[in-house]
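Yeah, one chain of the complex is gone here, protein chain that is, but the others are all in their spots.
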Amino acid sequence: MAEKFDLQEREVWDGNYAASQAMRQAKVDVMAAYPITPSTPIVENYGAYVANGYVDGEFVMVESEHAAMSACVGASAAGGRVATATSSQGFALMVEVLYQASGMRLPIVLNVVNRALASPLNVRGDHADMYLGRDSGWIQMDAFNSQEAYDLALCAFKIGENHSVRLPVMVHQDGFITSHTAQNVYPLTDEAAYNFVGEIDPVDDMLDFSRPVTYGAQTEEDWHFEHKAKQHKALMDSVPVIEDVFAEFEKVSGRKYKRVESYMMEDAEVAIVALGTTVETSRVAALRMREQGIKAGVVAPRVFRPFPFDEIRDALENVKSVAVLDRSSPGGAMGAFYNEVSAALYTTENRPLVTNYIYGLGGRDFAVKDAMDIFADQKANADAGHITTDIQQFSGLRGPKLGFFKTKRG
Amino acid sequence: MQDLKLCAQDKRGIHELEAGKDLIGWDEVTQGSVLPSFEGDASNVAHLKQEERCYSDFNSYTATVASWRVKKPVFNIDVCIDCQNCWVWCPDTSIISRDKQMLGIDYDHCKGCEVCVEVCPTNPKSLLMFAEQEDLETALSQWPEKKKKEK
Amino acid sequence: MIEIRWHSRAGQGAVTGAKSLGDIVATTGKEVQAFALYGSAKRGAALRAYNRIDDEPIITHEKFMYPDYVLVIDPALAMTDDITMNDKETTKYIITTHLDKESLIKEIPALQGKEDRVFVVDCIQISLDTIGRSIPNAPMLGAFVKVSGMFELDYFLENMKRVLAKFPQKIIDGNMQAITRAYNEVK
Partner (left out) sequence: MAITSVKNLKEFSTANDRFEGAHTLCPGCAHSMIVRELMNCTDDNLVVTTNTGCLEVSTAVYPFTSWDTSWMHIGFENAASAAGGAEAMYKARKKKGTLKDNDAPVKFVAFGGDGSTFDIGFQWLSGAFERGHDFTYICLDNENYANTGGQRSSATPIGATTSTAQAGTHSYGKKEKKKDIVAIMAAHGAPYVAQLAPNKWKSMAKGFQKALETEGPCFINTVSPCCTEWRFDPKDTISITDLATDTLMFPIYEIIDGHELNILYRPKNVLPVEEYLAAQGRYKHLFKPENKHVIEEIQKNINEYWEMLQRREEARV
């Protein structure tokens, strides 16, 4: 039996510590991991729990992230609760196995501490790795601060392990900005946390020898499409479970989560749509814009996959001008998040103006002032009735102003 | 053996492997493409002979690769010494051996590789290849005599 | 909101200091943030750590700040780093140095005219004397407690003991002495 861990009602934890505490409280059976900045402390913290008897499960320190996710797949198919953590290049190395984990419908929880992808090498936070996982068939939830990194990690087990979902879940937090920023975190007691998450009820358990199963069969053109469609539907159908789990979590914690978090959107004329810590920084900016008489609001997907197409549309359809912020180098296109939000808005009657800002790459600071400038652009667009800037711009970039594409409207 | 459910027998060779079977839709394929090998409780499977097991439709035991063969091995029980060479080296689990006795060929699973004939030590061999369409009686009637050792 | 910027070298404990401060401030019911600007920094590299303290949950995640306090725990950085960056009319400076205040300000033109907001304390010597190693973070906390008036010294010491609970008693005692000495010696 694991030793009792002393917790205060109010802790000061960084995002990494918060995530590792959630794994301890969920009584993970196997954690297989390989350290990489900035998610290393999640693995180290967990190692400290192991060393001091705070966990009963197995801790497997593998030789690469690819092996980490591979061991997680083997462990998860063997019927217990499994979690790990990674970032950036490690995430990229895992990608092959991410698809295999979701294809096999294994409810592994992966804490992704977002970090830029090389080259050039950079250890700080942007969303390149998060985007790299966006077609991998995992549920992706996004924390904007340390408290949420903890809360969502607990929710992740309950969502993924639900029999009508049975999908792996990523919980994202911003590298350094969340992972290494200590702030007030209000944890559940160990008992409340475990009661909330509950015991895992295995499906297709490789260690149940009364019913041997084959995992990872090959499907060629006569079967593959059907399997992938079924998997996609499971991901799309996870929405009510996610909402139920969020509702249950509110009951035990008092903290309310929604698939899309809207801030001061009731009467908003202009909006920023963002991910990660930028969401909260933009909220500060929105407040300041309102002091200037500009009706600004912020919309953010809490759940990035399944993409909340409907909720995004509902949140933004009555706004005049929207800025979608992509914290990932778009690689020869509009930002991926921009494209997804735009697609949702194209189906509305109002069709707000939508522009794209690339920002914060490699951890470049995104200040309240930057968000206020973006709101000001949106106000100008709203007043003009058309986009007054390039459709894709760069915020916080040194050198001559960089932008792409002009509007054909107005 | 009487009270065991003999469901394996009626499933033998009902699926032509390449033909695929019942190309069902996305709503009916198994979750995660996971395939259970048996129906019901299979805890004891290592202690059951194949004909005593409840194979699921997904088990390749229920499928056949008979059409792969051009020639087939024929077994002559009169010459066999039950050495089990053919059993141990058959790559297709197609030698039916029970209670230390060689009983015959599983023609649903035999691909006609001829390894069993090669490894048969008897003189004449107790397994020989014949044309696929040859019937058993004709084949046995053509069985060669014991070869004399060349001096 | 109160904002604090630490100037330090990796290994001197500014990150731990900022986190410990956050931890203790949180016990008073306030909301805190403690973070640092570092990445692959090896021991000796200059780094900055930050605290924010407020009555409301802190939702800004910008690194940018107008500090209310600047805590410099490396003597050389006081000279070489831009310690007055983005300061305010009211920004207070606590600087580790073996010099007296006048001599120090003479060396750092940026501090001239801010004499009443500059405080000095020799955190390096204090930590050497009390902890036995050059770990100037704990004494800086003692000086900060005095200059900010944010806590009673005893309250701070009690809570610091909890933060340090995992360390051997000798280390805890050394830290307590360091904090107390700096509290009394900061000028």
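Letters A, B and C mark the chains in the order given here, with residues in each chain numbered from 1 onward.
As a convention for this text, contacts are C-beta pairs under 8 Å (C-beta built on N, C-alpha and C of every residue); 3 or more make two chains touch, one makes a residue touch a chain.
Not measured: the values here are computed from a predicted model.
Asker: Who does the absent chain touch among those shown?
Answerer: Looking at the complete complex, the unshown chain comes into contact with A, B.
Asker: Just one of A:V43, A:A77 or A:V185 touches the chain that is missing; which is it?
Answerer: A:A77
Asker: For chain A, which positions touch the chain that isn't shown here?
Answerer: 29-30, 32, 56-58, 60-64, 66-68, 70-80, 82, 96-97, 100, 205-210, 212-220, 223, 227
Asker: Touching the hidden chain in the full complex, which residues of chain B are there? Just list them.
Answerer: So the residues of chain B touching the missing chain come out as 15, 17, 20-21, 29-30, 33, 35, 37-38, 42-43, 45-50, 53, 57-65, 68, 82-85, 87-94, 97, 99-100, 106, 108-115, 117-119.
Following the convention adopted for this analysis, only the chains that are shown with their structure count from here on.
Asker: Line, ring, star, complete or other: which describes how these chains touch one another?
Answerer: Graph shape here is a line: each chain touches the next, no loop.
Asker: Taking each chain's centre as the mean of its CA atoms, how far is chain A from chain C in angstrom?
Answerer: 34
Asker: CA centre of chain A versus CA centre of chain B: separation in Å?
Answerer: Whole-Å distance between the two chain centres: 52.
Asker: Quick one: report the Å distance separating chain B from chain C, using the average Cα coordinate of each chain.
Answerer: Their C-alpha centroids are separated by 80 Å.
Asker: Mind pulling up the chain B residues that touch chain A in the complex?
Answerer: Answer in residue numbers: 20, 23-27, 29, 31-38, 41-43, 45, 58.
Asker: Mind listing the chain A positions that touch chain C in their complex?
Answerer: 10-12, 14, 37, 122-124, 145, 174, 176-178, 180-184, 277-278, 280-281, 283-284, 363, 365-369
Asker: Residues of chain C touching chain A in their complex?
Answerer: 18-19, 22-23, 26-27, 31-36, 39-40, 57-64
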